[in-house]
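Other chains of the complex are left out, but the ones given are in their true place.
By letter and in written order, the chains are A and B; residue numbering begins at 1 in each of them.
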Amino acid sequence: MRFFSDNAAAAHPRVIDAIAASNRVSTAYDGDDYSARLDRAFSDVFETEVRALWVTTGTAANCLALAAMCPPFGAILCHKDAHIENDEAGAPGFFSGGAKLMLVDGPGAKVTPDALAAACDRVRKDVHQVQPAALSITNATEYGLAYSVAEVGALGEVARSRSLAFHMDGARFANAIVSTGASPADVTWRAGVEALSFGFVKNGGLNAEALVLFNSKLADEIAVRRKRAGHLLSKGRMLAAQILAMLDGDLWLDNARAANAAAQSLAQAAPGRLVYPVEANELFLKVSAEEAAALRGQGFDFYDWGVGEIRLVTSWDQQGAEVDRLATAIAAL
Amino acid sequence: MRFFSDNAAAAHPRVIDAIAASNRVSTAYDGDDYSARLDRAFSDVFETEVRALWVTTGTAANCLALAAMCPPFGAILCHKDAHIENDEAGAPGFFSGGAKLMLVDGPGAKVTPDALAAACDRVRKDVHQVQPAALSITNATEYGLAYSVAEVGALGEVARSRSLAFHMDGARFANAIVSTGASPADVTWRAGVEALSFGFVKNGGLNAEALVLFNSKLADEIAVRRKRAGHLLSKGRMLAAQILAMLDGDLWLDNARAANAAAQSLAQAAPGRLVYPVEANELFLKVSAEEAAALRGQGFDFYDWGVGEIRLVTSWDQQGAEVDRLATAIAAL
């Protein structure tokens, strides 16, 4: 029973169907009708005119955006536990041509305005030190916390005052939206975010992510960078078709709701063990090595997270019975 | 009627089925059983132990390989009409960290041993000039010619004697194999090729290409570079499943046979117009602007190729009636 990550979940049947249905469009790259509909579809979601580009991975979405938002000689401020710092194999440095990740700390992998400002203040304004140029936050965070509109807005204020471009890694954006009830517009561009990596793969997509650009001036450059990075698929129609299927009828929200609900079920079984509040589809629990072994013995698959902690991730396709069994098993520890 | 490129052809139904069938494997990245079978499957095709990695585009396959085969301060020798020079948006420079493409000329986009040796000889052996480090050829070439085993072997000899790594861009490898009847082993590693970008997308795949490494020492580094370039898909199983479906029962050869046969039909209708022999699934025809307009007027879609020439590309899914109609139309010009 898979609780180690949502990135291995199945694609939703409607996504698979959309791929099959788009198979006979004889137009290459992103010249097809599906791709052409993305800008409109995301503009509707975000209540403003946006540009949207498909890519196949969150790493590509994040780093293509960051490369366009930060010069090679600049720094990208992010949390020390950020995915771009820990799990992208140095991709930000590769895509940007050597930009530096400048790390800030804070509970739950959240960047706070004070920590951000302090990090900027630590840099001397001279040519010897790499100057901050961009901010990247993850929403929901790597510890499953969702930023409130006010929190993002406060960061946007600091970014503006420091002339930092502002990127959001939304690998689990859907889970954050469902959790807070914030409108997609409020928690992004209205709060100062200029580019969003909008994740679908963990949430029922197969291999399509969207890079949504509120600062549309970034789009043309990123389209070039996408090709140059080998990320312009010749049958890109099937990436666009997936995304449209996920947006259609708010499937993306339904799926996130399912995953979040599963996480809540588990959270309720483990009130004393929670390391962080459960605001999306990830749980971090205080569980001893013996207890972890016991859970694994019952067929549950998950990651240890340091000493005495485990991480559980629920998915849109998680079956209720599995979740119930795990909840019961945890409660019984 | 699409004759502008095979890159917009449909995916084969068995490929679509394979994607759907692999949807419930709960293992991320390339940890799944499908991915695990690639090494074996390609080792069988090539009659030797190889390592094989999936990627989503030919550009990624080419440039990940070249980045591992050429240092940032080295040069990659290729034909001036090579895809890596003309159609990858500078990706070789990006992936390699600034390596130089050193161009050689020759009819039909073929690199000859003499041209290769001469290009190497033009370089002074000092630190002021970029030194040759790798050779990349395209088979079938950008003008639809297939290298013979002897031709590749002769290039392999030069490469060996000059200490050049040797890469083959096989975006249309299947068409070349069908055309020459050469064994995959003879025209690659037995002739000195160390890495092959084995194309499937133009030949019935959806979005999976294979990077086949005869020099298996390259594999671990390329796996890291793949992740770092954002090309490690979390549901990579569906790329592996596609490739396995293409190899299964030699679907890749059947599809290439169909595309090549369609090209031969067209060639027979235009004997006096052929710019190059038709050895794969591309035709370059001498056709005036008026004639081209007339063909387009009948619903045929293709590219002009300089002044007074057009390019036609046939695909595995080209319907016989379409091909016949085009053949008739050309003959009637």
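One rule holds in what follows: contacts are C-beta pairs under 8 Å (C-beta built on N, C-alpha and C of every residue); 3 or more make two chains touch, one makes a residue touch a chain.
Just so you know, these numbers come straight off a predicted model, no measurement behind them.
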Identical protein chains across the whole complex (2 displayed): 4
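FYI, only the chains that are shown with their structure count from here on.
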Chain A and chain B: spacing of chain centres that average the CA atoms, whole Å: 34
Of all residues in chain A, those that touch chain B in their complex: 2, 5, 7-11, 16, 19-20, 23-28, 55-57, 59-61, 63-64, 88-91, 94-95, 201-202, 206-207, 224, 227-235, 238
